[in-house]
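A single structure is presented below for examination.
Of the protein chains in this complex, all but one are displayed in their positions.
Order as written gives the chain letters A, B and C; numbering starts at 1 within each chain.
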Amino acid sequence: MTSSASLEDSALMAENRKRTAELGMWIFLASEALLFGGLFLAYFVYRYSFPQAFAAGVRENDLILGTINTIILMLSALFMTLGILAAENDNKKSSLSCLIMTAFLGLTFLGIKSLEYSHKFQHHLYPGGVFMPEKNWPVGERIFFGLYFVMTGVHALHLLVGIGILAWLIFVLSHKPRVRDSTVWLYTFGLYWHYIDLIWIFLFPSLYLLGRFG
Amino acid sequence: MVSSPKNFLFLFLGLAGLTLATSGIALINLGGMNFPIAILIACLQASIIIYYYMHIQSAEILVKIFAVGTLLWLSILILLTFNDYFSRYWTTNPSLWP
Amino acid sequence: MHHEAIRIAGPVTTMSGVVDQLYWFLVFLTVLTSGLIIFLMLFFAVKYRRRPGHEVSHVVIEKTGLIEAIWIGVPLIVFLVIFFWGAKIYFQQMQVPAGALPIYCVAKQWMWKFQHPEGKREINELHIPIGVPIQVTLISQDVIHSFFVPAFRTKMDVLPNRYTNLWFQVNQPGEYKIFCSEYCGLWHSLMQGKVIAMTLDEYESWVDRGKKEPMALKGEQLIAKYGCWQCHQRGSTIASPIFDGLYGGKVHLSDGRTIVADETYIRESIVDPGRRLVAGYANVMPTFKDQISEEEILQLIAFIKSLGVSPGPASSEKTP
Partner (left out) sequence: MNEHPDKENYLMAGYGWRSWFLTTDHKRIAILYMLSITFFFAIGAFFALLIRLELLTPAGDFVSSATYNRLFTMHGIIMVWFFLIPSIPSVLGNFLIPLMIGADDLSFPRLNLASWYIFMLGGIFTLISILFGGLDTGWTFYTPYSSSYASGQVLNAGLGIIISGFSSILTGLNFIVTIHKKRAPGLTWGRLPLFIWAHYATSLIFVLATPVLAVTLLLMIVERTLHIGIFDPSLGGDPVLFQHLFWFYSHPAVYIMILPAMGVVSEIVPCFSRRKIFGYKMMACASLAIATLGFLVWGHHMFVSGQSVYAGIIFSLFSFLVAIPSGIKVFNWVATMFRGTITFSTPMIYAFGFIGLFTIGGLTGLFLAALGMDIHVQDTYFVVAHFHYIMVGGAIMGYLGGIHFWWPKICGRLYPKGWPGLSALLIFIGFNLTFFPQFLLGYMGMPRRYHFYPEEFQALHVLSSAGASILGVGYIFPFFYLAWSFFRGPRAEPNPWRATGLEWKTESPPPVHNFDQTPIVTEDPYSYEEKP
């Protein structure tokens, strides 16, 4: 049993471990897709019942901030991928810096999101409180903002969990001499991170674009 | 499989471009076409991310099956529910169909 | 009339006999199939049980394709027969025959409130004539209830945001229990009532007792009281749809869809005017949500119906 055989064995083991983790993450993403699927179903059903109220609600949302947020998330996806690439090339320094940049971009996304939330709170558009005192909004409006808060809230929660795991990964990687053998963790987390971006890609048009000029 | 960082940069620029495009198009009133265009661009962006960022093309056949299965199950959920909402006001006398 | 929850014997309504036929067929099918399976299972168990003289057979059954096809095909055919039979009955039960006597029912947490078009109102009791199809229009004031009369073999959920309909034609006079079969809170099991079926002339005399105030008349008084005429009349300064021929006609909405003005649409326009705006009108109507009770809305709708049902889209042309 020469060392090359054991080397090739360990490569096979690593490959198997990566494939197992990848399959596990993809199945988890399938269940998460159904989770957001239920929310999107409620959104489309009420868009079908209250087309005008939803169009008015979409116009109320700030398009500029929404577009910036989308681009920020895509940028974070880019840095995440670059981080994984760097880790595969065993370039610890650039991999860590990319991951830190990803976490930073995630936080800026949440910052802009909270900015939007505060705008809404000023206009009393938050659910639960005194709703829409100024204008005589049609009934569907309340449901639109209720759904807006639930959908973006659940998405932000997923993002927060993602940033937490990313911070833990960065902490663990910084103490490891060689980054190469922990790429499985990064690769699997990368799938989850891109999934959050994917959900936002569908959330953005539904809450910021559809019906702006219905 | 390890493609160079430059490719991913172009992918990002493409995605960002698509985002700006869809936001821009949403401001123009295209009558009934706004809805499908926005959904189409979103699907395009989604497929770019799934294909390149999530490396699904290099993943096992099993992962692809699960991805397609998820889309199928989402469509079951949405279509069968809308089957009820669309036909709810077709009272049983067909003359009143919209 | 002896009191009795349900009567398995003779069919009480036109539909209950049909449903019973399906029921007995299904019972026969169940008894036959489960009997066959359980008998076969026990027969094999006894016949092939391990005992000293029993020789172990090594024959391996290969060609199982045919028998599998049989016990897929046969159940498939039987199921499709039951499906079509059930669907036919469902279609008949969901299609209210023309000229049915309308009864309006408002379900409230733990009681049933009925209104007859002639104006008679009752709680937890419903007097109806036999031999005439009766249509019960249901609406709830709070949670989801379900109007269930076991003897009539029919039931329909009572929704708070939509009218649902239920029809039956009773053939035998008698008292039949009403249950609420959708859980609706603390006294869900208290929400019981009685349908009292009487011959036609008994019903006529019952209805005429007490002052006659048809719902349509009360609806007209309500419209005056709530000042609907200020806008909804020809020649009023504020452009708003008029009521003549509204019910049953097609309405073109501002978002391009055209719908049929049924009771739900009219109720919705009273309670939440901006929801399905008629094309070409501004959303200026105030909501009457908590000012008009469900019973009064039903009276308003009865009045609007009395203005004639128009097949054409007369209702959406503008007042001058």
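Here is the rule we go by: contacts are C-beta pairs under 8 Å (C-beta built on N, C-alpha and C of every residue); 3 or more make two chains touch, one makes a residue touch a chain.
Bear in mind the structure is a predicted one, so any value in this text is a computation, not a measurement.
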item	value
Left-out chain, listing which of the shown chains it touches	A, B, C
Among A:L39, A:L65, A:I112 or A:V184, residue touching the chain not depicted	A:L39
Missing-partner contacts on chain A, residue numbers	16, 19-20, 23-24, 27-28, 30-32, 34-39, 41-42, 45-46, 49-50, 127-128, 139-140, 142-143, 145-147, 149-150, 154
Interface residues of chain B (partner: the chain not displayed)	62, 69-70, 73, 76-77, 80-81, 83-85, 87-90, 92
Absent-chain interface as seen on chain C, which is shown	4-6, 8, 18-19, 22-23, 26, 29-30, 33-34, 37-38, 40-42, 44-45, 48-50, 54, 56-61, 64, 67-68, 71-72, 75-76, 79-80, 82-83, 85-91, 93-94, 109, 142-144, 146, 148, 150-151, 153-157, 159-162, 164, 177, 179-190, 192, 272, 275, 289
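Everything below uses one rule, namely that only the chains that are shown with their structure count from here on.
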item	value
Chain A and chain B: spacing of chain centres that average the CA atoms, whole Å	16
Interchain centroid distance [CA atoms averaged], chain A/chain C, Å	45
Of all residues in chain A, those that touch chain C in their complex	49-53, 136, 138-140, 214
Residues of chain C that touch chain A when the two form their complex	254-255, 272, 274-275, 277, 283
Residue numbers on chain A that touch chain B, as the complex places them	19, 22-23, 26-27, 29-30, 33-34, 37-38, 40-41, 44-45, 48-49, 63, 66-67, 70-71, 74-75, 77-78, 80-82, 85, 88-89, 190-191, 194-195, 197-198, 201-202, 204-205, 208-214
